[in-house]
Structure formats: structure tokens, C-alpha cells
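Up next, subunit A:
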Amino acid sequence: MMDSRETTGITGTAITGDILLNVRHLSVDYQADAGDVHAVTDVSFALRRGEILGLAGESGSGKSTLAYALARLLRPPAVVTAGQVLYSPGVERQAARTSVHGGRRGRADGLDNAPLDILRLTPAQLRAFRWNDLAIVFQSAMNALNPVMTIGAQIVDVLAAHRPELSRGQRYDRAAELVRLVGIAPDRLISYPHELSGGMRQRATIAIALALSPDIIIMDEPTTALDVVVQHEILTEILRLRAELRFAVIFITHDLSLLLELADTIAIMYAGRIVEYGARRELAGQPRHPYSYGLLHSFPNLRGPRRTVLGIPGAPPDLRDVPPGCSFHPRCPFAFAPCSTTLPLLRPATTQTSAEEHQQVACHLYDPAFAPAPPAEELLAAGYAALVRE
Partner candidate 1 sequence: ASSSANNGKSGTKTLTALGFVGGSYTQDMSPFSPNVNVGVDGLVYENLEFVNGVTGKETPVLATGHQFSSDNKTLTFNIRQNVKWSDGQAFSANDVVFTFNMIKQYPGADGSGLWQHLASVASNDPNTVVMTFKDVDPPLLPFIEQTYIVPQHLWSSVGDPTKFTNTSPVGTGPMKLKSFTAQQITYVKNPTFWQADQVKVDQINYPAVNSNDTALLQLSSHQADWAGIFNSALNAQFVQKDPAHNHIYMVPVVPVQIVPNLKNPLLAQLPVRQAISAALDRQQMSASGEAGLEQAASPTGLMPGQEAYLDPKFSGKLPDFGAADANKAASILQGAGFKKGSDGIFADAQGHKLSFKATVPGDFNDYVQDLQIAQQNLKAAGIDLQLNKVSDDGWRSDRSGHNFDLIMTGGFFGPTPYYYLEPLLNSTHISGANATNWAGWNDKATDKLLAQYAGSSDPNVQKQAIQGVTAIMADQLPVIPVLDAIQFFEYTTTNWTGWPTPDNPYAIGSAYPLAAGDNEQVILHLTPAS
Partner candidate 2 sequence: MDTMDTFERVAAQATTPDLAHSADVPLLEARNLRRLFPIHSANPFKPRRAVHAVEDASLALYPRRALALVGESGSGKTTVARMLARLDEPSAGAILFRGEPVKLGAGAAALRAYRRAVQMVFQDPFSSLNPAHSVRYHLSRPLRVYGHARGREQVTEQALALLARVSLTPTAQFIDKFPHELSGGQRQRVAIARALAVRPSVLLADEPVSMLDVSIRLDILNLLLRLKEDGLALLYITHDIASARYFAEETRVMYAGQMVEGGPSEAVTQRPKHPYTQLLLSAAPDPEKMGKDGGLAKLPARGEIPSLVTPPSGCRFHPRCPHVMPVCRERFPGRTDLGGGQWTHCWLYGGGDGTEGAEHTTQTPAPASAS
């Protein structure tokens, strides 16, 4: 079933060349009388099959909003003001699907391989798309279970809706298999959500997300209530499944250490925009954006000698009234003239164009038009140190 013709993945694990999801210039506002909150602004990225995209960033920078937007789950007053979310299932997946679905999911428009704009799906298409192709684990996962249905019923529900060909027994078998994956004993399938601890509920939600082995799974801080052991087990399981089923994951977390272990690609968001995007190794090795740099040096380490943790001085911007130019400039140690006037767009961080190099950054420091040479990492370090000392 797997077609490995373009296995050019960065980590060599599972990423194929197929672009599953192409987010283009997506913007989301929360409309309010006091002024619109620009929670997501002009976000573009591509997600490839098998890729784990880690999304980190400031708290309140729009990560959850982005996740909801991708799943077409925004509720008023949130409104997508611009952009496209193009989804291309790809031939292999499509073929596999039709055999499973018996063609039920056939595209109404007949454009079987043309990318679909998720934001423009008809209700019927949307229903078929959801969970089959994209599943999501909410940030408030603990509160996202129907209190009056058993965990089992809520898993079976998905199977019944999307896999009508399965028999009842098969559905239950599948459900048992799923909860076992996340470390819940199958006999808990008959439990109601309130009978489970917060962590267990979070795991149940993850199990639901895995039910149909979708192409894309969005996980919004799925493990905040879990201890690291359980977290580790679940993530191991997800990695295993990813290798097997080659789905892509958008993983939102503040746990940078985790992200650095887990993700293939990392995007850093600040004030509604992606400010840096690159392969995990690139980011771990050399964060380019001053904000990313600050972030990656703001968490304590567990092992080895204690080290100094930096912080990012200053306050996050007001999303109703984002500063002109680069929204980070008021806090940036390296801000220079254009930063407060010109909006930096994502661009390759380095001039060399190797197939391995993905790293993109939205910073004028890396724009030859403004800065002759990109700053070295020591410079960033010094800059922060200086800022902190002020």
C-alpha cells in the first residue's frame, strides 16, 4: 500500500514527498465589538505525508485557533478572513480508501486527485473529510467527551459513521484495540467519561482521533495532563502508527524538549504568524528568529549540569492592534529600522538551496535586502544576554 517513491524525508523516517495539506495565507479573526482579534494572520505551510509538524509558540499566539480553522471547527465569533487550506489525499491513499469505503466517499466534483480547499467543502464533503482524513484532539480534551455516552460508544460512533461496512462486533474489536493503544484497559470501554481521571480522558480522546487512521491528526497539547511515562508511551505508539500508516501529525505543545524529540518539522508562532519554520534538527541546532532563539533557551534542562535559562523580556503584543512591521520588534534585541515598518515574510533562512534545507524565517535579519549577512548564533546569544542585562 505504501508507495515509497519520494522518500526524501528529512529524518528519513516516514515523510514522503506528497504534500497532504497546503495551508496558504490563512487568516482568522475573532470579531468583537471592541475590535477584531487577529488570532491567525497569513499563515502558510505545507504538511507532508508522514510528517510530524510541531507547532510551538507564545501562549495566545493562535495555535489552537489555527488548529480549529484547519478542521473547519471555528465557532463564532471566529471567522476565516482569508486563505485556503488545500488537501490532497494523493493517489495511493485514495486507492486504499476506495477499497475500504466502497466508493462511498467518492468526490462529488469528480476531481479525485485535485487538491480540495477544506474551507470550501460542502457539508456532505466535509462530513466525509472529517475524521477520515483529519482528526483532532482538542486542547480541552478532558472536557470534550460526551458525558452521557460511554467511551466505547463514542469510539464506535465514529466507526459507524465512516465505516458502515464493519459489523458491530468488528467495531467493538477495533475500539478495544484503540484504547489499548493509549494504555486504557478495554474493559474501561463501558465507562462514562466522569468515571475516568483527567489523564485517562485525554487518552480516550487520542484513541478516538486514531480510530480511522486519518491522513492528518491535529493534537493540541494532548498530553498536558499526562505524566511523562504515559506521554512517552502514547507518543511512541503514535510514532509507530505513523511509520505504519504514514499519517501526518500537527502537534501543538509548549514542551519544547518533547517537540525536539518528536517532531520532524517545527513551526514557531508569534502573534498569529509563523515566524520560523524548519526541520527539527535545523531548529534545534540553529534557531534563526530571535524569538525562536529566546524560546529555545527558556526551558530548563533535566539532565546534565544546570544551565542558565534565558527568558524573553517584554510582553506579548495586543492581537487587536498588532504592532506594524514585525510584531516582535518591541521585544527584539536586534530590532533595527525596517522592523518597525516593514512586515517580514517567511523566506529561506540561508541562501544555499539544499534539498535538506527547509528552514524559513520571517526576520529582516535574514533578508539580504535589509541585512547584508545573517547573524551568527553567538550574536543572538550575546544580544539576548545584553538585553537581559539592561
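Observations, loosely collected:
Please note the rule applied: a residue touches a chain if its C-beta (ideal position, glycine included) is under 8 Å from a C-beta of that chain, and two chains touch if they have at least 3 such contacts; residues count from 1.
A word on the picks: all candidates are chains of the complex that A comes from, given by their letters.
Being a predicted model, the structure only gives us computed values, none of them experimental.
Within this complex, subunit A is touched by candidate 2 out of 1 or 2. Only residues 11-13, 30, 32, 34, 37, 56-61, 63-64, 139-140, 142-143, 183, 185, 197-200, 221, 224-233, 235-236, 239, 254-258, 260-264, 280-281, 284, 294-295, 298-304, 306, 308-316, 318, 320, 388 of subunit A touch candidate 2 when the two sit together in their complex.
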